[in-house]
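Provided herewith is a single structure, encoded as structure tokens, for subsequent inquiry.
For this depiction, one protein chain was excluded, whereas all remaining protein chains were kept in their positions.
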Amino acid sequence: MIPAQFDYAAPATLDEALSLLAEHADDAKILAGGHSLIPAMKLRLAQPALLIDIARVRGLSYIREDGGRILVGALTTHYEIESSARLRDICPLLPECAASIGDVQVRNKGTIGGSLAHADPAADWPAAIIALRAELVVASTRGERVITSDDFFVDMLTTALRPDEVLREIRIGVPPARTGQSYMKVHHPASGFAVVGVAVSLTLGVDGKCSAAGVGVTGVASKAYRATQVEGALAGSTLDEKTISNAASHAADSTDANGDIYASADYRRHLAVVYTRRAIAAAVAKI
Amino acid sequence: MARYVGQRVKRTEDPRLIKGLAHYVDDIRLPDTLHVAFVRSIYAHARINGVDTDEALKAPGVVAVFTGKDVSEKIGPVPCAGNLPDLKVPDHRVLATDRVYFVGHPIAAVVATDAYSARDAAELVVVDYEELPAVVDPEEAARDGGPVIHEKFGSNVAYKLTAGEGDIAAAFASSDRVIKQRVTNQRLAPIAMEPRGVLARYFPGERELTLWSSTQIPHLMRTQVALMLAIPENKLRVITPEVGGGFGSKLNVYAEEALLGWISMQTAKPAKWIETRRENIQATIHGRGQVGEIEIGCREDGTLTGLRYNVVADLGAYHQLLTPAIPTLTGLMLSGCYKIPAIQINVTGVFTNKMATDAYRGAGRPEATYVVERALDLVADELNLDPVEVRRRNFPSPEEFPFKTATGLFYDSGNYEGALSKALENAGYEKLREEQKRARDEGRIVGIGVSTYVEICALGPSQAMPAGGWESATVRIEPTGTVTVMTGASPHGQGQETSFAQLAADELGVDLNDVTVVHGDTSIVQYGIGTFGSRATAVGGTAVFVAIERLKEKATKIAAHLLATDAANVAFNEGIFSLKAAKGKSAAAGDGTAAKDSDEVPEPMLPAGQDPAGALPEPAEGRTKVTIQDVALAAHLGRELPPDTEPGLSATYFFEPKNFTFPFGTHICVVEIERETGEIKFRRYVAVDDCGRVINPMLVDGQVQGGIVQSIGQALYEEVVYDEMGQLVTGTLMDYAVPRASMIPWMELDRTETPTDVNPLGVKGVGEAGTIGATPAIVNAVVDALSPFGVRHIDMPVRPEAVWRIINNSDE
Partner (left out) sequence: MKKSVRINVNGETRESEVEPRLLLVHYLRDVLGLTGTHVGCETSLCGACTVMVDGRAVKSCTMFAVQADASDVTTIEGLASDGELHPVQQGFWERHGLQCGYCTPGMILAAAQLLERNPSPTREEIRHGLEGNLCRCTGYQHIVEAVEYASKAVISDK
């Protein structure tokens, strides 16, 4: 219940935060909403020497549109995304995914950037970020770089972020017209995390065929992944029931699935297939 | 007279609780308090070669670090009150010495000036462990040849017990069918929302130790801790402030309670320990933990002939207060609400490298009800009868009460058919079955589960209890007319501050707000037993009721004296004593010396506690009526008392019940299962419970609802899981699933009311009914749903994966 001691800094600017991080990269942690980090610290599973609280850095919490892209600041809370009327219109997968995270209190405080940087294998955001082919803008004193969602998640609790880097922004292309999206999840009865979570974004071309398909799966393996075979099977198809079903059946192909007392690896793979099919069907229904 | 009893009276304890102004143990602040953090075993079974406390002792704020070596000779063993023939009782010291026996076993106590420093220093204690093979599976523990936990006993069997009446072998031999099924009642964690906690304060001058403890049994704790610490019992005061739920987990005396007292005595400062949730799941008792085989015999028409339950009880590494006794309650309740001529239970209680099991809501009875109600459904399935019909055929009729079971009990009263019929009607059972048929035709998987239960409550006659089965009450009317009720029961959420006040207010004709119910302080309240076993109202409430009757007898005598008449001439109604005879005449019926003949309207009743001048009001003279407040004042002033009457207006009563009570009911559950995933969804939940006479229907509903949801937890979600190394897999609420608001159905509740003659109130108790009746209804519904797949039984918690595997592997 009681974390170990640490030093604390609450810089006012990102540059200041980045300098601090560069200086203490080995034993510092960035604190955003704290809803991934603080529980680990309370169990003393994480014992950083320095916490750099970026919550007071101005300009990291926003939902903006810019030239066909949606820009979400890393400090934007789940609740802000969940309750964004604009996002509901132009990219409903984001609010839908946000609404399925934890509970009201967690969504009020937890941030999208914090969740992504923590990379819990059962977190919800990674599935959506992968389905949306988001770009993640990361900053350090060395400058900024962009990491694709496919490259961002490396392994359980491990991302492509270098020790001196901070996730600053998530960029998503505004989904074109005739796009349908859905996030579907099996909640773990105790933790509320995803036993399986599937995010889907599908666009229908003028020819009535699927012109773009994004399918991200979380909860199943040690990291969230893109269901490439599912996407491949959907792309170019008419998204009929049979195609959807066939496509979804590949949701957990070549996946090393996790097992626990609630759901074995087999069952998780099965759930991935079922929930992928359902999420695709729900997305199609919204086109 | 019943202005309050039977009504949905809002709770008097609520204002402080909804404003955040109530005091739980951790809310009590004493200056200079030291804080204790524990170093606990990370292994299930290990030899301890050494405990290095040097670094911890040097850490900032640390006052002391105590290990088993420091305290084992100083503090007596953690007590076990279970008294069974040939019971093996391991020596259970408050801190481990050379061995640890379960994950969470306390090894060292770090004492520091604040909780943060104590935790930091606890991280610096180095324990040199030598890991030993762990005994985890209870059935393996019962077999010879494996590792033995307590070597001096030579095996892991703590006791074997056979109970029951009737010739079971003959009964089975003469049965048309005998059905067997392996059943488990998995380990559960009680998870009271407030973890345990102790604050101890020792005054060396007065040699007085006070313990504030989150417990259900302040007096029993006082006795036991005094013995452990070898201090006079009358120098130990136990106070239970607000207690944030217990469910049996605080019906115990734990190592920490004695140890904190001892630490305060050593340091002469207050010492506090508040359990974390991880400690709570590791080292507060668990419930259930039975695995066995049920055998039931019947005739072709469904008449039951005999029942046998061979069960291994997973006791854990040590006995806590009632650990070995819990399975015996299972044995007692194996007749369910049925006529079964021969019953036998064979219990093997085994030690395992886990936390002790003990009383968790229901404590042995949910286990019994579960196996019996599952068995009844097996009979129905075997004979192709409706499960309702099988139950009906075996009920004793209301005329057969008191009904003697083959487990040696006398059920006090019951109308099982009445509760069943009402539940069937409320649920629309016939229609549900029709809907189920239609649903099945559509390919849907729908199940209806019925459970008709009886439970044993109001524990109980002292003959059947390890430490007294009575309960006590003192009722006092203060000089200003307010009423103080002191109960030996120790409610912790059940609402007896309100329900006992309802009783007292009605019986004494005073306003509810003028009654204060005091409990949970051994220096204020006369010795009591505590709140558990659905006993507080049936036994404790009866003590209150009888104490009031006695107090009224005395008050009537005083009133008669004030009215210058005989007690026989005085009527008491709504708080007013008046002359029974025609108005105006009989006031002079006595010798005429004490009261003057008068037609005057009596003085208005003085509102309780309100005297503008601050002085005690003088009793009015020359009256035909006196209020109970007048009488109280006269009793305290002592000037106008009848001869041979003690001053004061107070009565104490210790109520010894002549029997248990046996509430009962019917629960009906409808579930639908998602074919693709095995996910279980509730469609309906209907319950009719009969807990005898009801004092506050709102509180009864609350008890039933809470109980049902704990049942849902056992049926579908909860399980304390240890892996093969004895590591606790479900060590936090991230893994141990307590039901949330979104996981449960709307509960449609109703009642029948069959009073008992065990106590004058006619109340039976309701605290555990939901947890006893509901679990089998839910599992029966799931099994019913899956019956087209050839399923007759499924183990709890019924996780979707297991259901999915059944559906997936079948060719329906």
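A and B are the chain letters, set down in written order, and residue numbers restart from 1 in every chain.
Going forward, contacts are C-beta pairs under 8 Å (C-beta built on N, C-alpha and C of every residue); 3 or more make two chains touch, one makes a residue touch a chain.
Computed from a prediction, not measured in an experiment: that's the story for all the values here.
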(message) Touch partners of the unshown chain, restricted to the chains that are shown, please.
(response) A, B
(request) Identify the residue among B:244, B:366, B:509 or B:773 that touches the chain left out of the display. (result) B:244
(request) Could you tell me which of A:4, A:212 or A:235 touches the chain that is not displayed? (result) A:4
(request) Sort through B:708, B:728, B:761 or B:786 and give me the one touching the missing partner chain. (result) B:708
(message) List every residue of subunit A that touches the chain not included in the displayed model.
(response) 1-8, 10, 31, 34-35, 38-39, 41-43, 51, 53, 55, 79, 102-106, 108-109, 190-192
(message) What does the interface between subunit B and the hidden chain look like in terms of residue numbers?
(response) 10-11, 13-15, 17-24, 26-27, 29, 116, 191-195, 242-245, 247, 274, 276-278, 492-495, 698-699, 701-702, 705-710, 732-734, 738, 740-742, 744, 746-747, 770
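Following the convention adopted for this analysis, only the chains that are shown with their structure count from here on.
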(request) Could you please state the distance in Å, as a whole number, between where the Cα atoms of subunit A are centred and where those of subunit B are centred? (result) 45
(request) Show which residues of subunit A lie in contact with subunit B when the two form their complex. (result) 1-2, 4-5, 43-44, 186, 188-191, 261-264, 267, 270-271, 274
(message) So in the complex, the part of subunit B that touches subunit A is made up of which residues?
(response) 115-116, 119-120, 123, 276-278, 676-677, 717, 719, 721, 729-730, 732-738, 743, 799-801, 804-805, 808
